[in-house]
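Omission of a single protein chain aside, the complex is shown with its protein chains in their original locations.
Our next item is chain A:
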Amino acid sequence: MAMLEIEGLNAWYGASHVLHGISLTVEPGEIVALVGRNGAGKTSTIRAVMGLMPKATGSVRFADTELLPLPAHARFGLGLAYVPEERRIVPGLTVRENLQLGLVASDGTIDERQAIDEIARSFPRLKERLDQQGVTMSGGEQQMLAIARAMIARPRMILLDEPSEGIMPILVEEMGVLFRRLRDEGTTLLLVEQNVEWALKLADRAVIIDQGEVVHRSSAAALLADKAIQERYCAV
């Protein structure tokens, strides 16, 4: 059974039809890279999965639950987390409180202190800053916080929108290590990226979207080797 199965997904922003029948699947425990040019529809695809598009039709099944009819907030409890491109660290809240936000909807089976300790071990940079305002940290640290907040309730799958954007190379490397570890522990990842080479080295499979349609599916390694296709659909 696929973890995420998107079939014939159409979506609109007002009158503009941005997704034209997207179909893709993500199997449990794999990393899938979703790549393509700016404006191709990558972000719209994961926003539609998260229930954040004004209008979407087709089918999106997560672990066999049809998502499109559900309100946006119903997804987190099914084990589907999302790290938006803008990170959305909440101003006025400390790093610790931002992490707590990742647990407010959980049913209380997760011990908050223990979960934060655990996260602090995975993210030493956050550990030193737990009582600092989240938005005062560097972009990279905020990205780490956004990822930590999404994973603290131990979701089955995380959708990540351009996590490497605008971040120091050393942090991007650290993030790659983290994503591999998450996958090895059984978490499924869908990674939207502009940093194609980095994403393809991490991912098991790759999907290219262009003008709101899927134009290529293959193993990540095969796409990494195929410079012609990369040039055609991903070149800036």
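Note that in this section contacts are C-beta pairs under 8 Å (C-beta built on N, C-alpha and C of every residue); 3 or more make two chains touch, one makes a residue touch a chain; residues count from 1.
Basically, contacts and distances are computed from a predicted model.
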Among "Succinate dehydrogenase flavoprotein subunit", "ATPase", "Aminotransferase class I/II-fold pyridoxal phosphate-dependent enzyme" or "Branched-chain amino acid transport system permease protein", the UniProt name of the subunit that does not appear here: "Branched-chain amino acid transport system permease protein"
Residue, one of A:K55, A:H73 or A:K201, that touches the chain absent here: A:H73
Full-complex contact with the absent chain, from A:N10, A:S23 or A:Q100: A:Q100
Residues in chain A touching the chain absent from view: 50-52, 71-77, 81-82, 84, 88, 90-93, 97, 100-102, 104-106, 149
